[in-house]
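Apart from one protein chain that is not included, each protein chain of the complex appears where it belongs.
Entry: chain A
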Amino acid sequence: MNIDISTGKDRAAAPPVLRIAHLYKSFGAHHVLVDFNLELQKGESVVVLGRSGSGKSVLIKCIIGLLKPDQGTIMVLGVRVQDAKGESLDQLRAKVGFLFQSNALYDSMTVRENLEFPLRRHWMRLSREQVNERVLEALNDVGLAHTIEMMPEELSGGMRKRIALARTLILKPELILYDEPTTGLDPITGKEIIRLMTDMQQKYNTTSLIISHDMNCVKIAGKRIVILIDGKCYADGSYETFCRSSDARVKQFFE
């Protein structure tokens, strides 16, 4: 029986939210991902831990279809990402949230317009009132309803990250991909963002894949941790297990 560390459920019982099998990705002669495998069940919160330049961001960009893998299969919510094009890819992306490392808030739009953008694109039939309601709900979730008419440039780094999280949550995605969510934030704000992420995961019962090298993030958000070394899934386990590990390559992260 294949038991999930974070949920305690049998992994074989339900189809995985994300299944990556034998994934390869290279840029010229540089092999970034080499036979990478991973499965995420519903409700799991998994942190992919790796050094800078180890291919973590490439991995989640392949998952969302922003990069094409050279080989292998990525199944998200039962859909093979490489085969999804046009409308089917858009439908899949509506169910997958992506929090960018740089927040990627649209500079020329207000906070309201930033949040409305994915709503209007994916759910075109929503009325003005429904859109407004969803925007306010998402902003209330991150505690920034008062910033609704502000421009991104008027916000602090932590506030921008929260707004980016609100934009990610607004479509109520089933799977959320976080790319280095605490990069560029001070440790206190970083911890606040991680707690907000875990709260939102519980509130909306989503599955999370977090890419990080921040040990605070790993400790708080990672019920299950996957260590990415040499483009492969080098180790898969819990924080406590890795803290006790005698493997030198694992220890370098947890010492």
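Operating definition for what follows: a residue touches a chain if its C-beta (ideal position, glycine included) is under 8 Å from a C-beta of that chain, and two chains touch if they have at least 3 such contacts; residues count from 1.
Throughout what follows, contacts and distances are computed from a predicted model.
Choosing from "Phospholipid/cholesterol/gamma-HCH transport system permease protein", "Chemotaxis protein methyltransferase CheR", "DNA-directed DNA polymerase" or "Xanthine dehydrogenase family protein subunit M", the protein name stored in UniProt for the chain missing from the display reads "Phospholipid/cholesterol/gamma-HCH transport system permease protein".
Of the listed positions A:80, A:121, A:195 or A:249, the one in contact with the omitted chain in the full complex is A:121.
Annotation: of A:93, A:134, A:162 or A:213, A:93 touches the absent chain (contact as defined above).
Within the complete assembly, residues 61, 64, 66, 90, 93-94, 96, 98, 100-108, 117-118, 121-122 of chain A touch the chain that is not shown.
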